[in-house]
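Only a single protein chain was left out; the remaining protein chains are all shown in position.
In order of appearance the chains are A and B, and numbering begins at 1 in each one.
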Amino acid sequence: MARYILLRVLGAIPTLLLVIVLAFLMVHAAPGGPFDAERVLPPDIEANIARAYHLDEPLPVQLWRYLAGLVQGDLGPSYRYRDHTVAELIGSAFPLSLKLGLLAMICAVTLGVAAGTAAALRHNSLGDRLLMGFAMTGISVPVFVVAPLFVLVFAIHLDWLPAGWSGNPGAGRLVLPVLALALPQVAYIARLTRASMLEVLASDFIRTARAQGLGTAAIVRYHALKPAMLPVLSYMGPAIAAILTGSVVVEEIFGIPGLGQFFVRGALNRDYTLVLGIVIFYAALVILLNLVVDVLYGVIDPRIRQR
Amino acid sequence: MNALPRTFAGLRASRTARVCVVLLALIVLAALVGPLVSPHDYQRADFDRILVPPGSGDAHVFGTDDLGRDLFVRTMLGTRITILVAVVASIVSLVIGVAYGALAGLAGGRVDALMMRFVDTLYALPFIFLVILLMVAFERNFLLIFVAIGAINWLDMARIVRGQTLSLKEREFVQAARLIGVSTPRILLRHIAPNLVGVVIVYLTLTIPQAILVESFLSFLGLGIQEPQTSLGALVDAGVNQMEGAAWMLLIPATLLAVILLCFNFLGDAMRDAVDVRGAR
Partner (left out) sequence: MSLLEVRDLSIRYGATDVVSGLDFDVAPGEAVGLVGASGSGKSQTALAIMGLLPRAASISGSVRLGPHELLGAPARVLDRVRPTRIAMVFQDPAQALNPYLRVGRQLVRILEQHRIARGASARQKVVEMLARVGLPDAPRQAAAWPHELSGGMRQRVMIASALLAGPELLVADEPTTALDVTVQAQILDLLESLRQDTALLLITHDLGIVAGRCERMLVLEAGRLVESGPVREVFSRPQAAGTEALLAATPAPGAAREAVAGPEVFRIEGAAVCYRPRRGPPLHAVRGVGLAVARGEIVAVVGESGAGKTSLGRAALGLVPLAAGRIVLAGSELAPLAADRSLAARRAVQLVFQDPAASLNPRLTVSDIVAEPLTVHEPGLKAAERGSRVEAALAATGLEAGFMTRYPHELSGGQAQRVAIARALILEPRVLICDEAVAALDGRARRRILGLFDTARAETGLAVIFITHDLGVAQEMAHRVLVMYLGRLAELGPAVAVLSQPLHPYTQALLAAVPRADPRDPGGRATITGEVPSPVATPAGCAFHPRCPRAEGRCAEERPAARGVAGSRVACHFAEEFLAGDAPA
């Protein structure tokens, strides 16, 4: 097991390095410097700025400098928020995004697994079909459509919940963003759970358990749940990425001052260091969580661990 | 057994799939013909008719937007672009994915292991953020969007095709052909490729909605299709800004986008059931 984890960790490092280099090169291959959009500066001032941001050095040196900084948690200064480093900005905005993402994830897994299992147990019933039709809709409708529709219906029309963030203290302001973020994942996980649960329930060892008089509840709990969760577990990686992506939209729509909003602002303002920093941060997060998922997979499936 | 006929037989059997095909055909037709027959232009602003609601008898079937532009023409145009981008991007991903997957599957052994290790590595990347970075760093143009979306979506296709190729290669009828002395190109053409077609079509159908999603996401953020061109994602973005006063600006493109995605997803699902392939995840 320790060997399995070690191998996974070692395997993740090149991936992360790849993202960093790729993202770095992309930014630095961009035509025109980060300050081109501003008024034309005298050449000596431009040279000064370039020197201040080490833009005058050869690319490999810049990359090396950047990597060396990364190791110490230094992502460089923001081009736009002149008084802040990128690390500070991420540090200040991330906790809120984390809270949002975590809540959405919990929502997605609990609701998705419960709905999927229920549908599988009543395979082909009306409830099953309705649920799956609903799930298909949930998958198909993108977050940036769901979120404004939620606002339109629940905030503007029915006025049940607040639509905005600032000026609305209290937990109520979390409800709509979390639901909008979770909905597509609930749908996807429900479908995944249903499909894998059906497959597991059709397997021979479930028939054995039925022959042993275990009854549906015990069969699901002791025999079916664990194997049926494996596909859901392997979906956790993509789900995390999807929630991160979704949070960008949701924070924008609800005006939540999280990392996603910084990211969009940075992207639209060409704040290269900030965008680069956030991309690398996101990548590290996704890779780390994928790693956790891989290890969990090994915990559940005894056959994998021994390889 | 026979993948392609079975796929279509499966489609005929599924009522949902039939409805989806008809709906998609209607939408595509409207998107193609609509702007041609409409008296309005997609980019001409008319400040006398700002935010006219739909059905107010003003020849603006879907109403107008905050610049007084006809929303019907703009929506149809957006649909055109959204579907065009998605189809072209899916074909990009199809070409890359099939070539890469088939190559890995045929090569087998170490080459295959290495190639798939690379795919696994890419899988772990939050690609969409890299695409955003790409969009930030470079001039936004159509070609870049195609390439970017295609580059994200070929991974699934590559995995599926590789898995199928690998298992086909080991299948006994391919071994039988090899024993008889059938040449490798002929084995590929006659024994492997025809058995891949069904799977590839299914996954192409499932890739299109994913590509639509990415394109409209980028456009929604203002990083994709740029004014005065539009796409469904950009229209939804504009709708969000006006939703308190002019809900139709949000609801019309949002509904259309959702219907298109739903149809493609249902269709792909029905086809996958008909072919019964596993292994995407």
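Criterion: a contact is a pair of C-beta atoms (placed from the backbone, for glycine too) under 8 Å apart; a residue touches a chain by one contact, two chains touch by 3 or more.
If you're wondering where the values come from, they're calculated on a predicted model, not measured in any experiment.
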item	value
Candidates A:64, A:160 or A:205 - the one touching the absent chain	A:205
Among B:195, B:216, B:231 or B:265, residue touching the chain not depicted	B:195
Residue among B:37, B:143 or B:179 that touches the chain left out of view	B:179
Hidden partner chain, residues of subunit B it touches	1-3, 110, 113, 171-183, 190-191, 194-195
Interface with the unshown chain - residue positions in subunit A	203-205, 207-216, 218, 222-223, 226-227, 300-303, 307
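Everything below uses one rule, namely that only the chains that are shown with their structure count from here on.
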item	value
Contact footprint of subunit B on subunit A as seen in their complex	12, 14-15, 18-19, 22-23, 26-27, 29-31, 136-137, 139-142, 144-145, 148-149, 151-152, 156, 192, 231, 234-235, 237-238, 241, 244-245, 248-249, 252-253, 263-264, 267-268, 270, 272, 275-276, 278-279, 282-283, 286-287, 290
Of subunit B, residues touching subunit A in the complex	121, 123-130, 132-139, 209, 213, 216-217, 220-223, 233, 236-237, 239-240, 243-244, 247, 250-251, 254, 257-258, 261-262, 264-266, 269, 281
